[in-house]
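Note that one protein chain is taken out, while the other chains of the complex remain in position.
First chain written, first letter: the chains are A, B and C, and each begins at residue 1.
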Amino acid sequence: MTSTESALPPPSGAPYAPSSDALLSVRGLVKEFPQRGGLPGRPLPPVQAVSGIDFDVPAGKTHGLVGESGCGKSTVARTVLRLEKPTAGAAMFEGADLFGMDRTALRDARRNIQIVFQDPFASLNPRMTVQTIIEEPLVIHGVSSGDEREARVADLLRRVGLSPEHANRYPHQFSGGQRQRVGIARALALEPRLIIADEPVSALDVSIQAQVVNLLRDIQDESGVGYLFIAHDLAIVRNISDLVSVMYLGKIVETGTRDEIFDHASHPYTKALLSAVPEPNPVTERVRQRIVLEGDVPSPADPPSGCRFRTRCWKAQEQCIHEVPALIDRGAGHPVACHFPE
Amino acid sequence: MTDTTVAFEPSIRNGETLLEVDDLTVVFDTEDGVVQAVSDMTWSLAAGETLAILGESGSGKSVSVQTLMGLIPKPPGRVVKGSIRYRGEELVDASAAKLRQIRGSEIAMIFQDPLSALNPVYRVGWQIAEMFRIHRGASRSDANRRAVELMERVGIPNAAARARQYPHEFSGGMRQRAMIAMALALDPKVLIADEPTTALDVTVQAQIMELLQEIQRDTGMGLVLITHDLGVVASVADRVVVMYAGRTVETGPADPFYAAPAHPYAQGLMNSVPRLLGERFRLESIPGSPPSAINMPNGCAFHPRCPHAVDRCHQERPAFVELTDRPGGAACHRTGEF
Amino acid sequence: MTDAFDPSSRPGIALAASSAEDVGDPRTFWGDAWRILRRKWLFWVSLTLIVIFVTMAVFPQLYVWPSPSPDDPSGLHCKLTDTRLGPSFSEHWYGTDVQGCDYYAQVTYGARVSLTVALFATLITVGLGILLGGLAGYYGGFLDSIISRTADGFFALPYLVGAIIVLSALTTSDGRQTWHVTVAIGSLGWPAVVRLYRSTVLQVKQLEYVQAARALGASDFRILTRHILPNAVAPTLVYATISMGAVISVEATLSYLGIGLPIDSISWGIMLQEASNKIERSGHLLWFPTGYLIAASLAFVLMGEQLREAFDPRFR
Partner (left out) sequence: MFRYFIRRVIQLIPVFFITTALIFIVIRLIPGDPIQAQFGERRVPENLRAAYEARYHFNEPLWKQYFLYMGDVLTFDLGESVASQRPINDLFREALPRSATLAGMAIALQAVIAIPLGIAMARTKDRFFDNMSLVVTLVALAIPVFVLGLVAQTTIGLQLGWLPISYDQSLKSFVLPAVVLAVTSTAVTARLMRTTLLEVGREDYLRTARAKGLSESRTFRVHALRNALIPVVTVLAIDLGALLGGAIVTEQIFNIPGIGFQITRAIQNRDNTIITGISVFLVMAYLIVNLVVDMLYAWLDPRIRYD
């Protein structure tokens, strides 16, 4: 298993050189949630949401984290932001240990790490105007005063493709895509160096998704912000990411550059995921060899022994039951956690 | 653990025409006035055929099929124009008893969110068995036996035990299978699936689409798939209907449609789908957002977002016309110009 | 058969979502509530009643002439010879009581005590409830256990039994005073508000905008007051309004049981207690305070109901 000490260096075979130059470097992150409902003396086993993962977000780049619902990808985001307390592991942001910070240090760190949420209807306070929402980070961190703030908000609104006259309106007066732009404007207000985008487009209509993804890319080009981009949609992740990690049941099963993952996937789960994404092209779709996985993702409260994917894997052998595959390069050119990679 | 090849199926089969929706217009009376949810909608479905109704949220795609199932609440809903015929029989003004007889046994329906679509306080098997007990007057034990058989058929493992569980004990994919089992109970001629995979994970999505296709192959029923996801239905649809703001903007056989959509909205939609294949990394997008039903633009509803809009589009609503270069039709003043 | 029990299924179409480019006026939550309220006639009925009773409590001289004067310090025009007269249009609209005091004036003056007790008891209840419920819901854990279990404990004892015991404990040798009743009622009502507010806080706390504020580094105080309170307070306000009506009733009940307000105070409860054994011959002594009591209580309950519908997004 991965080391749980807070110190680097990373476990052997980590995807790319660790990390002192990375914007965000996460090592051995574990998050377990205790389960209610046990009897005294016989508590239920904890839910293993994240079970020891390592990844880096280089400055100005995008690391895409993909997986199906319940794989723990959103927990990663929340834990890195310290919205949840990590069970074990370390997260270094520009060389500073996020998990070891006291309140003041954390507050300062939060200026540089922002989040964009999935649900554009829930992520904006319905009782606040867009002005108040976007200037809140400035107020909290005492960055600028009165008139300055108004100009700053107008500027941010323009930057995300809204008009400054939208500032005195309330969130429910906007469409989903516009709300998501407001959320992005709020995240940009303090000019952070890292934005964690937790499924930022999955609640939006297809035609709107593209707008928001393009906006995020433009912002990165302009400002050099790094993204941790969390999504379940591989096609979106391909579109925006430089690095990609695939998660299954709390673990990263494969990681590498975008081209390595999408062109040379070698973990059976990654292959199945890729195969399941439909293309809007009937001619190729009808003849495509498709891997359809059987069954559902097992419960993270009671994950399978050995390789967690073995219960749905067509390649599973005796070894997979007993031995946890390490995330190392077995000749695929990038790290894969599989005893029998392709 | 399967490598399944989806066999190539010859497209449109010339089966009996089952459903004909003709010039259907549905409105809702709201406090802000009368809202047109579906306007002048026309399509038909033959046995063994798969029709995909494509559109984004609020485009009216669900309202149209809920109307034909008699599931929209009246009031505030109203059919102001048009007809819906099932095997020649008019459904718009059909009696409640007649509709009931058709619902479930002739036309079945599955929904987007299988958790809320199943009654939380009854066992899954009971809810499937209810079909046999009510429509066929089957005995309790007989109905239960057949429910378990159905659950096996839709690939629910350990069906006898699963039948005695409640919906919340099922995973998302299993719930949708249970819904499908319920829909199949009386061998309907038509199955309407309203966003059947939207709430599911991508690997489960593939399972469900495969199951639907397999069932259609076995039973030869007509399938109406309502979705916002162009990719999901690409391999299964025989024909498509694209809706925007309550109106049909394009129809046609699937293959030529996917190869070259004719309507600017359909083109935009196709271009904004992120893809796994190909070199194109920058997504194209449709600017703006869909209009609200209470504040519909004049002329062509799509003109504020359309890259090709001309003056005429602001004033005059385009008629739906047959395409000249391939089968199908589109509602655009500039059809064929680009 | 009718579909009437299913009138508001979502029509599956975006009705409210305003469209992209139109720049409308800012529409606030309270503004929307007001738009809904002003269309309801029951709202206007309850508002009118509330205005009447509040002015009656604050400026009784608007309703009773002549006002108290050195000759008649109570302002009740008591004449012992006029004992228990029936209502008449000419002199005593609502008749007189045992002491021959004008009953209309008494019933009018009664509004002040009833409404004061109701207002302050409700303020205590809601204040304590929001404070404790907010802390319990936001921080959770041990603090939540302590507060919630204590609240459960208060529920375990019937309200009236509790009120009687607390009032007995508060009563000192100086006799009972109005604030005793206020405190007794207020100190027993908070657990219901704790439950209500705590559960709304638990819901709101999970919402992404609260998480967003936390991620921005907002202090707990800022989150509780700027993000949670405005979004969680509506159900509690509804409850508070309804509770105003209920407290008017409770105060009268306690007075009727003889453990409420001091017997020399002018309140509807006290009047009813005095009237309760004279109903057969002097019905007016019962009916008039009863009518006022019900009307005042109803006004607030009704207002609460209207507010509930205006605040609840499901009714929009």
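What we mean here is this: a residue touches a chain if its C-beta (ideal position, glycine included) is under 8 Å from a C-beta of that chain, and two chains touch if they have at least 3 such contacts.
Values in this document were obtained by computation on a predicted structure and should not be read as measured data.
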Omitted-chain contact residue, chosen from C:143, C:202, C:229 or C:298: C:298
Residue in contact with the excluded chain [from B:87, B:135 or B:153]: B:135
Residue, one of B:19, B:108 or B:300, that touches the chain absent here: B:108
Chain C residues that touch the omitted chain in the full complex: 1-10, 42, 145, 149-150, 152-158, 160-161, 164-166, 168-169, 171-173, 245, 249-250, 252-253, 256-257, 259, 272, 276, 279-280, 283, 286, 290, 293-294, 297-298, 301-302, 305, 314
Residues in chain B touching the chain absent from view: 66, 69-71, 96, 100-105, 108-109, 111, 113, 116-121, 130-131, 134-135, 166, 168-169, 179, 182
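The definition used in the following text is that only the chains that are shown with their structure count from here on.
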Contact pairs, highest-scoring chain pair: A-B
Between chain B and chain C, centroid-to-centroid distance (C-alpha), Å: 51
Where chain C touches two or more other chains, by residue: 16-20
Residues of chain A engaged with two or more neighbouring chains: 175, 178
Contacting residues of chain C [partner chain A, same complex]: 16-20, 23-24, 26-29, 207-209, 211-219, 222, 226-227, 230-231
In the complex, chain A residues that touch chain C: 78, 81, 83, 106-107, 110-111, 113-115, 117-119, 122-129, 136-137, 140-141, 163, 165-166, 168-170, 172-175, 178, 183, 186
Partner chain B, residues of chain A touching it in the complex: 68-69, 175-178, 205-211, 213-214, 217, 232-236, 238-239, 262, 272-297, 312-314, 316
